[in-house]
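What follows is a single structure, and I will ask about it in a moment.
Missing here: one protein chain of the complex. Every other protein chain is in place.
Chain naming follows the written order as A, B and C, and within any one chain the residues start at number 1.
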Amino acid sequence: MVSAPDPLETSRRMWAVDPASRSLGMELVDLGAGTATVAMTVRDDMVNGYAIAHGGLVATLADTAFAMACNSRGRTTVASGFDVTFLEAGRAGDRLVARARETALRGRSGLYDVTVTREADGVVVAELRGRSRAVDRA
Amino acid sequence: MVSAPDPLETSRRMWAVDPASRSLGMELVDLGAGTATVAMTVRDDMVNGYAIAHGGLVATLADTAFAMACNSRGRTTVASGFDVTFLEAGRAGDRLVARARETALRGRSGLYDVTVTREADGVVVAELRGRSRAVDRA
Amino acid sequence: MVSAPDPLETSRRMWAVDPASRSLGMELVDLGAGTATVAMTVRDDMVNGYAIAHGGLVATLADTAFAMACNSRGRTTVASGFDVTFLEAGRAGDRLVARARETALRGRSGLYDVTVTREADGVVVAELRGRSRAVDRA
Partner (left out) sequence: MVSAPDPLETSRRMWAVDPASRSLGMELVDLGAGTATVAMTVRDDMVNGYAIAHGGLVATLADTAFAMACNSRGRTTVASGFDVTFLEAGRAGDRLVARARETALRGRSGLYDVTVTREADGVVVAELRGRSRAVDRA
(Lines give C-alpha, C1' and ligand atoms only; values in the text may rest on other atoms or scores of the structure.)
Protein backbone atom coordinates (compact mmCIF):
# COMPACT_ATOMS: atom_id res chain seq x y z
CA MET A 1 0.00 0.00 0.00
CA VAL A 2 1.31 3.37 -1.05
CA SER A 3 0.33 6.49 0.86
CA ALA A 4 -0.32 9.74 -0.98
CA PRO A 5 2.52 12.27 -0.70
CA ASP A 6 2.07 14.87 2.00
CA PRO A 7 1.70 18.28 0.26
CA LEU A 8 3.30 19.96 3.28
CA GLU A 9 6.56 18.14 2.51
CA THR A 10 7.70 20.81 0.02
CA SER A 11 7.53 23.52 2.69
CA ARG A 12 9.11 21.28 5.35
CA ARG A 13 12.02 20.34 3.10
CA MET A 14 12.58 24.01 2.19
CA TRP A 15 12.58 25.00 5.84
CA ALA A 16 15.05 22.28 6.79
CA VAL A 17 17.65 23.63 4.37
CA ASP A 18 17.01 27.39 4.63
CA PRO A 19 20.15 29.10 5.97
CA ALA A 20 18.68 32.62 5.76
CA SER A 21 15.72 31.97 8.06
CA ARG A 22 18.00 30.10 10.46
CA SER A 23 20.62 32.85 10.64
CA LEU A 24 17.85 35.34 11.42
CA GLY A 25 16.68 33.11 14.27
CA MET A 26 13.26 32.37 12.77
CA GLU A 27 11.05 29.64 14.15
CA LEU A 28 8.41 27.77 12.15
CA VAL A 29 5.51 27.79 14.60
CA ASP A 30 2.80 26.28 12.46
CA LEU A 31 2.21 24.96 8.95
CA GLY A 32 -1.05 24.00 7.26
CA ALA A 33 -2.69 23.84 3.84
CA GLY A 34 -2.20 27.39 2.54
CA THR A 35 -1.14 28.74 5.92
CA ALA A 36 2.06 29.20 7.91
CA THR A 37 3.15 30.97 11.09
CA VAL A 38 6.76 32.05 11.59
CA ALA A 39 8.19 33.93 14.58
CA MET A 40 11.38 35.99 15.05
CA THR A 41 12.79 38.00 17.92
CA VAL A 42 14.24 41.37 16.91
CA ARG A 43 17.95 41.21 17.80
CA ASP A 44 20.28 44.14 18.44
CA ASP A 45 21.78 43.59 15.00
CA MET A 46 18.36 43.87 13.32
CA VAL A 47 17.57 47.50 14.12
CA ASN A 48 18.24 50.42 11.80
CA GLY A 49 19.65 53.91 12.31
CA TYR A 50 16.47 55.00 14.13
CA ALA A 51 16.82 52.11 16.62
CA ILE A 52 13.72 50.38 15.27
CA ALA A 53 13.48 47.01 13.56
CA HIS A 54 14.73 47.34 9.97
CA GLY A 55 11.62 47.35 7.78
CA GLY A 56 13.35 45.04 5.33
CA LEU A 57 13.86 42.42 8.03
CA VAL A 58 10.25 42.68 9.19
CA ALA A 59 9.32 42.12 5.54
CA THR A 60 11.78 39.20 5.41
CA LEU A 61 9.97 37.56 8.32
CA ALA A 62 6.59 38.03 6.59
CA ASP A 63 8.05 36.92 3.25
CA THR A 64 9.28 33.72 4.90
CA ALA A 65 5.80 32.92 6.26
CA PHE A 66 4.44 33.65 2.76
CA ALA A 67 6.99 31.28 1.18
CA MET A 68 6.07 28.49 3.60
CA ALA A 69 2.35 29.01 2.96
CA CYS A 70 2.54 29.14 -0.83
CA ASN A 71 4.69 25.99 -0.96
CA SER A 72 2.28 24.06 1.25
CA ARG A 73 0.20 22.86 -1.71
CA GLY A 74 2.78 20.36 -2.90
CA ARG A 75 3.96 22.40 -5.87
CA THR A 76 7.29 24.20 -6.22
CA THR A 77 6.29 27.83 -5.94
CA VAL A 78 8.23 31.09 -5.95
CA ALA A 79 7.39 34.61 -4.87
CA SER A 80 7.05 36.92 -7.86
CA GLY A 81 6.71 39.91 -5.57
CA PHE A 82 4.96 41.44 -2.59
CA ASP A 83 3.59 44.68 -1.19
CA VAL A 84 4.17 45.56 2.45
CA THR A 85 2.79 48.32 4.68
CA PHE A 86 4.51 49.22 7.96
CA LEU A 87 2.07 50.14 10.71
CA GLU A 88 4.08 50.10 13.93
CA ALA A 89 7.76 50.07 14.80
CA GLY A 90 9.33 46.94 16.28
CA ARG A 91 12.09 47.26 18.90
CA ALA A 92 15.03 45.11 19.89
CA GLY A 93 13.72 42.29 22.07
CA ASP A 94 10.25 42.23 20.52
CA ARG A 95 9.08 38.81 19.43
CA LEU A 96 7.25 39.24 16.12
CA VAL A 97 4.82 36.65 14.77
CA ALA A 98 3.93 36.45 11.06
CA ARG A 99 0.77 34.59 10.10
CA ALA A 100 0.24 33.85 6.40
CA ARG A 101 -3.00 32.71 4.80
CA GLU A 102 -4.11 32.05 1.23
CA THR A 103 -6.35 34.80 -0.15
CA ALA A 104 -6.60 33.44 -3.68
CA LEU A 105 -5.25 30.51 -5.71
CA ARG A 106 -6.03 30.34 -9.40
CA GLY A 107 -4.03 28.09 -11.69
CA ARG A 108 -0.36 28.76 -11.05
CA SER A 109 -0.97 32.14 -9.40
CA GLY A 110 -1.57 32.72 -5.72
CA LEU A 111 -2.17 35.65 -3.41
CA TYR A 112 -1.19 35.41 0.26
CA ASP A 113 -1.83 37.88 3.07
CA VAL A 114 0.52 37.99 6.03
CA THR A 115 -0.11 39.87 9.28
CA VAL A 116 2.90 40.54 11.52
CA THR A 117 2.04 41.19 15.15
CA ARG A 118 4.09 41.96 18.25
CA GLU A 119 3.45 38.97 20.47
CA ALA A 120 3.50 40.87 23.76
CA ASP A 121 0.44 43.01 23.03
CA GLY A 122 -0.93 41.78 19.69
CA VAL A 123 -0.34 45.14 17.98
CA VAL A 124 -0.10 44.81 14.20
CA VAL A 125 3.39 45.78 13.03
CA ALA A 126 3.01 45.15 9.28
CA GLU A 127 0.70 43.76 6.60
CA LEU A 128 2.21 42.01 3.58
CA ARG A 129 0.45 40.77 0.45
CA GLY A 130 2.48 38.27 -1.53
CA ARG A 131 2.13 37.16 -5.14
CA SER A 132 3.24 33.62 -5.93
CA ARG A 133 3.66 31.48 -9.00
CA ALA A 134 4.04 27.71 -9.27
CA VAL A 135 7.01 26.90 -11.49
CA ASP A 136 6.96 23.10 -11.61
CA ARG A 137 6.05 21.08 -14.69
CA ALA A 138 2.84 19.62 -13.23
CA MET B 1 30.25 82.47 9.89
CA VAL B 2 27.72 79.67 10.01
CA SER B 3 27.43 77.19 7.16
CA ALA B 4 24.04 75.82 6.11
CA PRO B 5 23.38 72.29 7.39
CA ASP B 6 24.18 69.54 4.88
CA PRO B 7 20.88 67.77 4.05
CA LEU B 8 22.81 64.52 3.47
CA GLU B 9 23.76 64.49 7.16
CA THR B 10 20.51 62.75 8.18
CA SER B 11 21.27 59.79 5.93
CA ARG B 12 24.96 59.71 6.91
CA ARG B 13 24.15 59.71 10.63
CA MET B 14 21.58 56.93 10.13
CA TRP B 15 24.08 54.84 8.23
CA ALA B 16 26.78 55.29 10.86
CA VAL B 17 24.58 53.75 13.54
CA ASP B 18 22.68 51.13 11.53
CA PRO B 19 23.51 47.67 12.93
CA ALA B 20 21.20 45.82 10.51
CA SER B 21 22.86 47.03 7.32
CA ARG B 22 26.27 46.39 8.87
CA SER B 23 25.49 42.84 9.96
CA LEU B 24 24.28 42.09 6.43
CA GLY B 25 27.58 43.38 5.07
CA MET B 26 26.08 46.29 3.13
CA GLU B 27 28.23 49.06 1.71
CA LEU B 28 27.04 52.61 1.06
CA VAL B 29 28.49 53.25 -2.38
CA ASP B 30 26.98 56.61 -3.16
CA LEU B 31 24.65 59.21 -1.67
CA GLY B 32 23.13 62.28 -3.29
CA ALA B 33 20.05 64.51 -3.15
CA GLY B 34 17.22 61.99 -3.49
CA THR B 35 19.51 59.16 -4.55
CA ALA B 36 21.54 56.40 -2.92
CA THR B 37 23.45 53.31 -4.01
CA VAL B 38 24.00 50.40 -1.63
CA ALA B 39 25.76 47.10 -2.41
CA MET B 40 25.68 43.68 -0.72
CA THR B 41 27.28 40.35 -1.52
CA VAL B 42 24.96 37.36 -1.09
CA ARG B 43 26.50 35.20 1.65
CA ASP B 44 25.95 31.50 2.24
CA ASP B 45 23.68 32.38 5.16
CA MET B 46 21.46 34.58 2.93
CA VAL B 47 20.07 31.91 0.60
CA ASN B 48 16.74 30.16 1.09
CA GLY B 49 15.59 26.56 0.76
CA TYR B 50 15.91 26.73 -3.04
CA ALA B 51 19.55 27.86 -2.75
CA ILE B 52 18.75 31.31 -4.12
CA ALA B 53 19.07 34.65 -2.37
CA HIS B 54 16.18 35.04 0.09
CA GLY B 55 13.74 37.48 -1.55
CA GLY B 56 13.26 39.24 1.76
CA LEU B 57 16.98 39.99 1.98
CA VAL B 58 17.10 41.27 -1.60
CA ALA B 59 14.19 43.52 -0.61
CA THR B 60 16.10 44.51 2.55
CA LEU B 61 19.02 45.67 0.41
CA ALA B 62 16.69 47.72 -1.82
CA ASP B 63 14.78 49.03 1.21
CA THR B 64 18.07 50.23 2.70
CA ALA B 65 18.94 52.18 -0.46
CA PHE B 66 15.41 53.60 -0.38
CA ALA B 67 15.83 54.66 3.28
CA MET B 68 19.12 56.41 2.51
CA ALA B 69 17.60 58.21 -0.50
CA CYS B 70 14.43 59.40 1.24
CA ASN B 71 16.40 60.72 4.22
CA SER B 72 18.76 62.66 1.97
CA ARG B 73 16.53 65.74 1.95
CA GLY B 74 17.36 66.75 5.51
CA ARG B 75 14.06 65.63 7.02
CA THR B 76 13.48 62.64 9.26
CA THR B 77 11.61 60.28 6.98
CA VAL B 78 10.26 56.75 7.41
CA ALA B 79 9.14 54.09 4.97
CA SER B 80 5.40 53.58 5.11
CA GLY B 81 5.64 50.62 2.78
CA PHE B 82 6.97 49.29 -0.50
CA ASP B 83 6.17 47.01 -3.41
CA VAL B 84 8.83 44.70 -4.80
CA THR B 85 8.96 42.50 -7.90
CA PHE B 86 11.53 39.70 -8.20
CA LEU B 87 12.85 39.29 -11.73
CA GLU B 88 15.93 37.10 -11.43
CA ALA B 89 17.36 34.85 -8.73
CA GLY B 90 20.52 35.89 -6.90
CA ARG B 91 23.08 33.23 -5.87
CA ALA B 92 25.61 32.99 -3.07
CA GLY B 93 28.64 35.04 -4.05
CA ASP B 94 26.72 37.49 -6.26
CA ARG B 95 27.39 41.13 -5.51
CA LEU B 96 24.06 42.97 -5.78
CA VAL B 97 23.83 46.72 -6.27
CA ALA B 98 20.70 48.70 -5.34
CA ARG B 99 20.27 52.15 -6.88
CA ALA B 100 17.49 54.34 -5.47
CA ARG B 101 16.13 57.51 -7.06
CA GLU B 102 13.30 59.89 -6.22
CA THR B 103 10.29 59.46 -8.48
CA ALA B 104 8.01 61.93 -6.68
CA LEU B 105 8.13 64.20 -3.64
CA ARG B 106 5.02 66.09 -2.63
CA GLY B 107 4.69 67.60 0.82
CA ARG B 108 5.59 64.91 3.33
CA SER B 109 5.06 62.03 0.90
CA GLY B 110 7.70 60.57 -1.39
CA LEU B 111 7.94 57.79 -3.94
CA TYR B 112 11.31 56.11 -4.61
CA ASP B 113 12.21 53.53 -7.24
CA VAL B 114 15.06 51.13 -6.60
CA THR B 115 16.63 48.84 -9.19
CA VAL B 116 18.72 45.92 -7.90
CA THR B 117 21.22 44.55 -10.39
CA ARG B 118 23.77 41.76 -10.30
CA GLU B 119 27.07 43.58 -10.67
CA ALA B 120 28.81 40.89 -12.73
CA ASP B 121 26.47 41.12 -15.73
CA GLY B 122 24.10 44.00 -14.99
CA VAL B 123 21.02 41.74 -15.00
CA VAL B 124 18.11 43.25 -13.08
CA VAL B 125 17.31 41.11 -10.04
CA ALA B 126 14.47 43.14 -8.53
CA GLU B 127 12.53 46.39 -8.79
CA LEU B 128 11.24 48.05 -5.62
CA ARG B 129 8.95 51.07 -5.30
CA GLY B 130 9.03 52.64 -1.84
CA ARG B 131 6.56 54.99 -0.20
CA SER B 132 8.00 57.42 2.36
CA ARG B 133 6.64 59.96 4.79
CA ALA B 134 8.47 62.75 6.60
CA VAL B 135 7.64 62.62 10.29
CA ASP B 136 9.51 65.61 11.69
CA ARG B 137 7.83 68.76 12.99
CA ALA B 138 9.15 71.04 10.26
CA MET C 1 -31.06 67.76 23.09
CA VAL C 2 -28.28 67.36 20.55
CA SER C 3 -27.59 63.98 19.00
CA ALA C 4 -24.05 62.88 18.22
CA PRO C 5 -23.16 63.21 14.52
CA ASP C 6 -23.48 59.99 12.55
CA PRO C 7 -19.97 59.03 11.34
CA LEU C 8 -21.50 57.41 8.26
CA GLU C 9 -22.75 60.82 7.11
CA THR C 10 -19.43 61.66 5.40
CA SER C 11 -19.70 58.60 3.15
CA ARG C 12 -23.41 59.15 2.50
CA ARG C 13 -22.91 62.78 1.53
CA MET C 14 -20.02 61.82 -0.79
CA TRP C 15 -22.14 59.16 -2.45
CA ALA C 16 -25.07 61.54 -2.97
CA VAL C 17 -22.94 63.91 -5.02
CA ASP C 18 -20.64 61.44 -6.82
CA PRO C 19 -21.20 61.76 -10.60
CA ALA C 20 -18.54 59.17 -11.51
CA SER C 21 -20.10 56.30 -9.57
CA ARG C 22 -23.53 57.25 -10.90
CA SER C 23 -22.46 57.40 -14.53
CA LEU C 24 -20.91 53.94 -14.14
CA GLY C 25 -24.23 52.64 -12.78
CA MET C 26 -22.85 51.75 -9.33
CA GLU C 27 -25.17 50.92 -6.45
CA LEU C 28 -24.30 51.40 -2.78
CA VAL C 29 -25.54 48.13 -1.33
CA ASP C 30 -24.32 48.47 2.23
CA LEU C 31 -22.40 50.84 4.48
CA GLY C 32 -21.08 50.26 7.99
CA ALA C 33 -18.27 51.34 10.31
CA GLY C 34 -15.16 50.61 8.22
CA THR C 35 -17.07 48.60 5.62
CA ALA C 36 -18.93 49.20 2.38
CA THR C 37 -20.43 47.12 -0.41
CA VAL C 38 -20.86 48.55 -3.91
CA ALA C 39 -22.22 46.72 -6.99
CA MET C 40 -21.92 47.40 -10.71
CA THR C 41 -23.11 45.56 -13.80
CA VAL C 42 -20.53 45.38 -16.60
CA ARG C 43 -22.05 47.25 -19.55
CA ASP C 44 -21.18 46.85 -23.23
CA ASP C 45 -19.23 50.11 -23.02
CA MET C 46 -17.10 48.82 -20.12
CA VAL C 47 -15.26 46.01 -21.91
CA ASN C 48 -11.83 46.35 -23.48
CA GLY C 49 -10.31 45.17 -26.75
CA TYR C 50 -10.32 41.55 -25.52
CA ALA C 51 -14.10 41.74 -24.80
CA ILE C 52 -13.52 41.45 -21.06
CA ALA C 53 -14.31 44.02 -18.38
CA HIS C 54 -11.66 46.77 -18.48
CA GLY C 55 -9.38 46.12 -15.50
CA GLY C 56 -9.33 49.82 -14.71
CA LEU C 57 -13.11 49.86 -14.33
CA VAL C 58 -13.09 46.77 -12.11
CA ALA C 59 -10.51 48.63 -10.03
CA THR C 60 -12.73 51.74 -10.11
CA LEU C 61 -15.58 49.71 -8.62
CA ALA C 62 -13.32 48.38 -5.87
CA ASP C 63 -11.79 51.82 -5.32
CA THR C 64 -15.29 53.24 -4.84
CA ALA C 65 -16.11 50.67 -2.16
CA PHE C 66 -12.74 51.49 -0.54
CA ALA C 67 -13.57 55.24 -0.59
CA MET C 68 -16.94 54.64 1.05
CA ALA C 69 -15.38 52.40 3.72
CA CYS C 70 -12.49 54.72 4.61
CA ASN C 71 -14.81 57.73 4.89
CA SER C 72 -17.18 55.88 7.19
CA ARG C 73 -15.29 56.93 10.32
CA GLY C 74 -16.49 60.53 10.22
CA ARG C 75 -13.21 61.99 8.99
CA THR C 76 -12.51 63.37 5.53
CA THR C 77 -10.23 60.75 4.05
CA VAL C 78 -8.57 60.33 0.67
CA ALA C 79 -7.00 57.38 -1.11
CA SER C 80 -3.24 57.76 -1.35
CA GLY C 81 -3.01 54.68 -3.55
CA PHE C 82 -3.94 51.05 -3.99
CA ASP C 83 -2.68 47.72 -5.29
CA VAL C 84 -4.98 45.49 -7.30
CA THR C 85 -4.65 41.91 -8.56
CA PHE C 86 -6.89 40.60 -11.33
CA LEU C 87 -7.89 36.97 -10.84
CA GLU C 88 -10.73 36.33 -13.26
CA ALA C 89 -12.15 38.16 -16.27
CA GLY C 90 -15.55 39.85 -16.01
CA ARG C 91 -17.87 39.86 -19.05
CA ALA C 92 -20.59 42.22 -20.26
CA GLY C 93 -23.73 41.53 -18.27
CA ASP C 94 -21.90 40.29 -15.16
CA ARG C 95 -22.98 41.93 -11.93
CA LEU C 96 -19.85 42.53 -9.84
CA VAL C 97 -19.97 43.11 -6.10
CA ALA C 98 -17.13 44.85 -4.23
CA ARG C 99 -16.94 44.36 -0.48
CA ALA C 100 -14.51 46.61 1.44
CA ARG C 101 -13.36 46.10 5.02
CA GLU C 102 -10.86 47.84 7.27
CA THR C 103 -7.65 45.85 7.72
CA ALA C 104 -5.79 48.48 9.76
CA LEU C 105 -6.38 52.00 11.07
CA ARG C 106 -3.56 53.81 12.83
CA GLY C 107 -3.65 57.55 13.33
CA ARG C 108 -4.44 59.13 9.98
CA SER C 109 -3.45 56.07 7.95
CA GLY C 110 -5.74 53.22 7.01
CA LEU C 111 -5.50 49.98 5.04
CA TYR C 112 -8.61 48.55 3.38
CA ASP C 113 -9.06 45.23 1.57
CA VAL C 114 -11.69 44.90 -1.12
CA THR C 115 -12.81 41.64 -2.71
CA VAL C 116 -14.68 41.85 -6.01
CA THR C 117 -16.83 38.84 -6.82
CA ARG C 118 -19.10 37.91 -9.70
CA GLU C 119 -22.53 37.71 -8.11
CA ALA C 120 -23.82 34.83 -10.23
CA ASP C 121 -21.29 32.27 -8.99
CA GLY C 122 -19.28 33.99 -6.27
CA VAL C 123 -16.00 33.67 -8.18
CA VAL C 124 -13.40 36.24 -7.06
CA VAL C 125 -12.63 38.63 -9.92
CA ALA C 126 -10.14 40.92 -8.17
CA GLU C 127 -8.52 41.77 -4.85
CA LEU C 128 -7.65 45.39 -4.06
CA ARG C 129 -5.72 46.75 -1.09
CA GLY C 130 -6.22 50.48 -0.57
CA ARG C 131 -4.13 52.95 1.42
CA SER C 132 -5.99 55.90 2.91
CA ARG C 133 -5.11 59.06 4.76
CA ALA C 134 -7.35 61.37 6.79
CA VAL C 135 -6.80 64.96 5.67
CA ASP C 136 -9.06 66.92 8.00
CA ARG C 137 -7.81 69.17 10.79
CA ALA C 138 -9.20 67.03 13.62
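The rule is simple: a residue touches a chain if its C-beta (ideal position, glycine included) is under 8 Å from a C-beta of that chain, and two chains touch if they have at least 3 such contacts.
All values derive from a computational prediction rather than experimental measurement.
Asks: With the missing chain put back, one of B:Val17, B:Ala33, B:Ala51 or B:Val124 would touch it. Which one?
Replies: Of the candidates B:Val17, B:Ala33, B:Ala51 or B:Val124, B:Val124 is in touch with the missing chain.
Asks: List every residue of chain B that touches the chain not included in the displayed model.
Replies: Output for chain B: 83, 85, 87-88, 103-104, 106, 109, 111, 113, 124, 127, 129, 131.
Asks: If the hidden chain were put back, which residues of chain C would touch it?
Replies: 13-23, 44-50, 54-57, 59-64, 67, 76, 78-86
Asks: If you put the missing chain back, which residues of chain A would it touch?
Replies: The list for chain A reads 80-81, 83, 109, 131.
The rule is simple: only the chains that are shown with their structure count from here on.
Asks: As a test of understanding: of all chains, whose mean C-alpha position lies farthest from that of chain B?
Replies: C
Asks: Averaged over CA atoms, how far is the centre of chain B from the centre of chain C? Could you give it in whole Å?
Replies: The separation of the two C-alpha centroids amounts to 33 Å.
Asks: Which integer distance in Å separates the CA centroid of chain A from that of chain C?
Replies: Their C-alpha centroids are separated by 29 Å.
Asks: Can you give the whole-Å distance between the Cα centres of chain A and chain B?
Replies: 21
Asks: Could you check chain C for residues that touch two or more other chains and list them?
Replies: Chain C, residues with two or more chain partners: 83, 109, 131.
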